[in-house]
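Every protein chain except one is present and positioned as in the full complex.
This part shows subunit A:
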Amino acid sequence: MLRPWLNSGIVRSLSLVQRPLYPVLIQRSFSSARTLHATPDRVPLRKQLKQEAKSLKARKKQRKESEEASRQTWELTVGVEIHAQLDVAAKLFSKAATSTSDAPNSNVALFDLAFPGSQPEFQAATLLPALRAAIALNCEIQPVSRFDRKHYFYQDQPAGYQITQYYEPFARNGYVDLYDYDGIAPEDGDRVRIDIKQVQLEQDTAKSQEYPPSTQLLDFNRVSHPLIEIITMPQIHTPATAAACVRKLQSILQSCSAVTTGMELGGLRADVNVSIRRRGEAPGQCSYDGISGLGQRTEIKNLSSFKAVEDAIIAEKNRQIRLLESGGVVEGETRGWTIGSTETRLLRGKEGAVDYRYMPDPDIPPLVIGEDVIAHLQENLPTSPDALLAQLTGPEYGIPIEDAKPLIELDDGARLEYYQDVVDILHTLQGDSGQSQPAALARIAGNWVLHELGGLLTKADRSWDAEIVPARSLAELVHHLQIKKITGPTAKQVLAVIFEGDRRPVAQILEDENLLLRPLSRDEYAVLASAAIALNPGMAMSIRSKNQLGKLGWFVGQVMRMGEKGRVEAPKAEEVLRELIFGAKR
C-alpha cells in the first residue's frame, strides 16, 4: 500500500517527465476511461506511463544483473569521509557568531579574515557537540590532541591554510553498525560494522558565489565554522552500503544534536575513496589506513546527497573496471561528480596532487580533554537511533519497523518527539481505565501521527510544525476514538478541521458539531439491516445458501450509508446483519 505521504511525492516526480503538470493531475483524478479518448497524435498517458515504468524496470534489472556480474569478478573497496557542521554558536577560533542566514560578511572576526597580527582563540564550547558525536560513534576520546595547518591557496581560505587535526585527532578507533533496515546491500547480511579511523575538528571555508564569466563573491560568514571530519576505514564493498553508511552517520549525528542540518541543506558533505581489485588474484599493491592488498584508489570529492554517494561509486567502479579490462592503469586522482551524471570527472591528476605541507600550528595549545567531561557527556547522550528503533519496535510501542524508521528520521527527530508527547498524553487520558494495552495504544498513535497527520501535511504541501495539530489535540482525538465516543471517519474529519486551524478544544468541537457517537440501539440496527436486506434479497439469499461471507461487508456498507452519519458502528452492524441473514443458525 502506498503511504499517503509517498503518494504525492510520486505525483511531484511525475512532473519531471517533461510534460505539463496539469494533464497528469487532471487525468489521474478522473476516471481512466477518459485517457482512452486522447487525441490520436498523442500516446495515451496511461500507456506512456506504463511503457516508461516497464523500460525503467528493465533498465534496473539489467543494471542489477551487470552489477552482480561485475561484483563476481571485481571486489570494490570504499572508504568514506564526512564533513559535518557542528551546531555551535561561535566559530572554531573566534567569538564571531556562526550563521547561515545573516547578511554576508556580517559575522567575521579579525582572525577569521587572517588579519596580520591576529591570533586564534579556541572556543571550548565547540567541544560539546564534537564529543557527543565522537561518543555516539563509539570512539576513543584522546586525552591530548593537537591542531595542524593544512596548506593550499584558494580564495575561500583566507589564511592560506585550514586549521585541522591531522597528526593527533581528538577521537580515534570508533565504529558504526549498519543493519539490514539501514538499507545495506543484501550481500552484507543483517549487519555490517564499519570502523571509524578518526574524528577531527577543523574549520569550514568561506562561501563563494560565482557570477560567470569573471566575478566571484565571497561570504566569510561561513569561514571557520567548526566542522568535524569523520574518516571511515576502507571496509565498504558495495555502493548501497556506502550510501547507507553516510545516511546512518547523518542520523547518528542528528540524534545527538551534534550538527546543524543534514545533507540536503549543505550541512554535511561526503568524499569517498574507491578502489577495485580482481577477485581470486594476487592482492593489490596499495595499502590505506593499515589495510593492505588494495588496488589504487581514487577520491571523489564533495558529494552532497545519499543518492550521489551511491551513483558516483557505481560510476567510478565501472570506470575503473573498464580501464583495467582494457589494459589501462588506475591513477591516484581526485574526481568530481555532477548530480544526474553517469560518469565521474577528473578534477586533479596525480601530478597535480596538492602537497598540503601539514604543520603543527604553533599558536594553538594542545587540546586536553578531561575524563570527567567525557563521562558527563556519555551519561547524558540521547538514545541512539538503533536503540530508539529497538524501543519503538519492542513490546512497549509495538510499531512496525517500516513506521518506526520514518518516525525517527522525519523532521530531525521532531516527529518522534511529537509522537512521544501524543503517547504520553494518551496514557494519562486513558488512566486506569485499562481500555487498551499500552502497546496497542502506542501503535494506534503511531498510525495517526505518521499516516493520518502525515497525509494531511503532504496533501497541503506543508512542512512539519508540531503546532499545526497540537499533540494534546491529537491525543484527545485518538482517546475519544479509543473509548468509542466517536467513529474513525469522525476522527479523521475532526483532524482535518484542526489541521485547517480550528483551535477549539477537541471536546468542544465534538460537542458543537454534534459529532459524539450516540450509539444506535439494537432495534435501530435491526430496522436498518432489515431494510438493506429487503432491497437486496437475492444477495442475502446467496450469502445464506452459499455461505459467501465476503458479501456481508457490502451489506455493512449499505447499513452505514443508510444510517445517520457518524452513528453506525461497523462491527455492531455486521453482528445484527449476521443474525438476520443466518437467523436460525445462531
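What we mean here is this: a contact is a pair of C-beta atoms (placed from the backbone, for glycine too) under 8 Å apart; a residue touches a chain by one contact, two chains touch by 3 or more; residues count from 1.
The working rule: contacts and distances are computed from a predicted model.
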> Unshown chain, UniProt name, "Translation machinery-associated protein 20", "Serine/threonine-protein phosphatase", "Cytidine deaminase-like protein" or "Glutamyl-tRNA(Gln) amidotransferase subunit A, mitochondrial"?
Replying inline: "Glutamyl-tRNA(Gln) amidotransferase subunit A, mitochondrial"
> Among A:G189, A:P365, A:P489 or A:G557, which residue is in contact with the omitted chain in the full complex?
Replying inline: A:P365
> Thinking of the whole complex, not just what is shown, which of A:L76, A:A90, A:A136 or A:A159 touches the missing chain?
Replying inline: A:A159
> With respect to the chain omitted from the figure, which of A:L110, A:A375, A:A414 or A:L549 is a touching residue?
Replying inline: A:L110
> For subunit A, which residues reach the chain that was dropped from this view?
Replying inline: 110, 113-122, 149, 151, 153-155, 158-161, 218, 352, 355, 357-359, 362-365
